[in-house]
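In what follows, a single structure is set out as structure tokens and then discussed.
Of the protein chains in this complex, all but one are displayed in their positions.
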Amino acid sequence: MTDAAESRTPAPENRARRVWNSDFIWSFRHAPVAIISFVVVLVLVLAAVLAPLIAPHDPFDPGTLNLMNGFTAPGEPNAFTGDQFLLGTDDQGRDVFSTILYGMRISLFVGFAAVMLAMVIGVTLGLLAGYLGGWFETIIMRVADVQLTFPAILVAMLIFGIAKGITPPEYRDEMAIWVLILAIGLSDWVQFARVVRGATLVEKSKEYVQAARLIGRTPFSIMLRHILPNVLNPVLVIATISLALAIIAEATLSFLGVGAPPTKPSLGTLIRIGQEFMFSGEWWILFFPALALLALALSINLLGDWLRDALNPRLR
Amino acid sequence: MLAYIIRRVTQSILVLFVVGLVAFSMFRFVGDPIDNMLGQERTQADVERLREQLGLDQPFVVQYWRFLEQAIQGNLGLSYRQGRPVSDILIERLPATLELAVVSGLMALVGGIGLGIFTAIWRRGVSANAIMTLSLVGVSLPTFLIGILLIYLFSVELGWLPSFGRGEVTDLGWWTTGFLTESGLKALILPAITLGLYQMTLIMRLVRTEMLEVLRMDYIRFARARGIRERAINFRHALKNTLVPVITITGLQLGSIIAFAIITETVFQWPGVGLLFINAIQFVDIPVMAAYLMLISVLFVGINLIVDMLYFVIDPRLRADRTQGGH
Partner (left out) sequence: MTDTPVLSVRDLVVEIPTRHGVLRPVDTVSYDIHAGEILGVVGESGAGKSMAGNAVIGLLDRPARIVSGEVLLSGQPIHNLKGDAIRRLRGKKMGMIFQDPLTSLNPLLTVGDQLTETILEHLSVGQTEARKRAIAALEEVGIPAAAQRINSYPHEFSGGMRQRVVIALALCAEPDLVIADEPTTALDVSIQAQIVALLKRLCRDRGVAVMLVTHDMGVIAEAADRVAVMYAGRLAELGPVREVLTNAHHPYTAGLMASTPLASQGRKRLRQIPGSMPRLGALPSGCAFHPRCEFAQEKCRAEPGPTLDRCDGRAACWFPLTDERKVSA
């Protein structure tokens, strides 16, 4: 549709300016909730990534721990050693602030890795199912349907349980993180697969794919080079939401005792440990990890919520 | 329509078979199946009999079939941890979970639909916006955190409600209920809220979204153009159309209440099948895990099926022969 007769003289705008003024960024700038949650997430992620540098102590190095430091209240000097800890210490004498930093690290790591795994599996299977069709597609989609009958967290628990059953007891603690990633990742691939399959079916019938076929490109290269870039858009939206869910799933599993072990605790594990001391007065062992998880979960969810609305073509 | 029913039922049976397969594989290959069935106290004769019964040298499919046969008859093996038949344990603990699930489910449904309608109709009001913001919190918070928060507030600080267990329960045949004692009811409150809150916020937001969507529809415009009152529009036109999709999702959510009960039961040490499952995972009690899996899948599949059938009752469009253009 041509513009009116009086044309605006096109100024040489640079890309940054255009991005800044785009609809997406504009609505971000005008949504205080999105900005605040983004900042919070950023701060938390940075804190987690830089944990080794920021944490005053390494809570998992037994050499630096002093059992006498246990149960110190936040900010108050310990009765025996006189050491002070910003957020207090737990029963083992570990600095709560440090455990939180390292715990967040694990939580975020597991979350990201799990979503990556789910994405890789889901996108691959979705592409193959959509492009190759036939019994391959039927099988994958049936498996997806069966898995979808159950809530993801249940699937994750089950996978964790089975994997634990297969692993010899000595290695269980070490493997726990990886098993966790596997469990959460495997519980989540289905939505990626479904979306990608749908999008692949749509793209498959388009002309550029048929042209590529005519030239003689292998199915593999068609899928990778041509179709994949075009189906990635909805995948990114799902990935963001999945990340939030994965982090919460990890926290839940760890809290339940079927996740990160106390030797390498995530925020969920810390909360589990803290719950024991809730009634005996050492409230800080529970409170601060819970607060950290709250901040993380809330801000990621708010951000994801806003993102979903902003990227939803229907609401425009 | 008949074809659809048959298709759905076939699908459900397929799911059950697949789940059965997974459970069987766990039973057979993770840990020793003889141990799974017989426990420590057994004679050689028992072992021989079982070996033949299970047909451990038989082809995979035969073993699988036998396993299913046993399962349907209620023989789900012996728990590693407790040395008792799994079926006994399950039946013992099921009432606790069911009572909890039903109470929180009802709470979630009533509260969710009510609040959903409220925030849709009065969407510009202050209370509606406040509720929506709070609901975001409800959806973002992990269930266990909500539980802990509630315990902290009402048990530790205020001391009004118990923080764990089921209170006193009354025996009614093979069922045990907590409804008939004061301590039983008190113990039910916090877990029910914890379990139901997430579902309630979910339902509320769903109802709200659906209703807002419906209120944008042309037939609502047309009703307004005919001068129908707002009240009739909201409750006669919009509500019916809103509830149709809500019912499916709600039905499916009720299924997940049973799964999320695992978390709530753990927080409150509620003696239901969920806590049983978690303990089973921690102790690698395979028979219990497998049995729980099968139990849950029967429940889920059953609920999904019922919800689908419910659709037919509610939406006249689906009752028409599917070949007649339909939607």
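All chains are identified by letter, namely A and B, in their written order; residue positions are counted from 1 within each chain.
By our rule, a residue touches a chain if its C-beta (ideal position, glycine included) is under 8 Å from a C-beta of that chain, and two chains touch if they have at least 3 such contacts.
Everything numeric in this text was worked out from a predicted model, so none of it was measured.
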Inset, instruction - Out of B:68, B:228 or B:252, point to the residue that touches the absent chain in the complete complex. - result: B:228
Inset, instruction - Mind listing the chain B residues that contact the chain we can't see here? - result: 217-219, 221-230, 232, 236-237, 240-241, 244, 315-317, 320, 325-326
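Note that only the chains that are shown with their structure count from here on.
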Legend entry - Between chain B and chain A, distance of the C-alpha-averaged centres to the nearest whole Å: 25
Inset, instruction - In the complex, go through chain B and note every residue touching chain A. - result: 11, 14-15, 18-19, 26, 30-31, 136-137, 139-145, 148-149, 151-152, 156, 163, 255-256, 259-260, 262-263, 266-267, 277-278, 280-282, 284, 286, 289, 293, 296-297, 300-301, 304
Inset, instruction - Over in the complex, which chain A residues touch chain B? Could you list them? - result: 142, 145-146, 149-151, 153-154, 157-158, 160-162, 164-166, 244, 248, 251-252, 255-258, 268, 271, 275, 278-279, 286, 290, 293-294, 297-298, 300-302, 305
